[in-house]
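With one protein chain removed, the remaining protein chains of the complex are shown where they sit.
And now, subunit A:
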């Protein structure tokens, strides 16, 4: 392996470790959940992406085989991180009622999406579901 590849892989590893640490530090240090969500969803995702790119580059240059598994892990993590953040934020909003009181009015017929879901039209509702 050349010197340049060594430097590139090492700096990607440093970048990944730094951003993983920054994300967890934000999780531990920020005051409430909506602010704590920023650390793990953005910084940690960038960190794990850099680490996986370093791994892919290392094994590509070591054995000349492009392994597809890192791409699989990267795709999976990048797809699931926003879903996780959405689920946690929704659980927080529905459990903690004080957030709903501070919201301004929407100015429309329906309220904010998590708190007041619009009722389904009569034709789409299945009659035998028992709701």
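By definition in this document, a residue touches a chain if its C-beta (ideal position, glycine included) is under 8 Å from a C-beta of that chain, and two chains touch if they have at least 3 such contacts; residues count from 1.
Note that in this section contacts and distances are computed from a predicted model.
The listed choices are "ABC transporter permease", "Cation:proton antiporter", "16S rRNA (cytosine(967)-C(5))-methyltransferase" or "Spore germination protein KC"; the UniProt protein name belonging to the chain that is not shown reads "Cation:proton antiporter".
Contact between subunit A and the absent chain runs through residues 6-7, 9-11, 13-14, 16-18, 20-21, 23-25, 27-28, 33, 36-37, 39-40, 44-45, 47-48, 51-52, 54-55, 58-59, 62, 67, 69-70, 72-73, 76-77, 80, 83-84, 87-92, 94-96.
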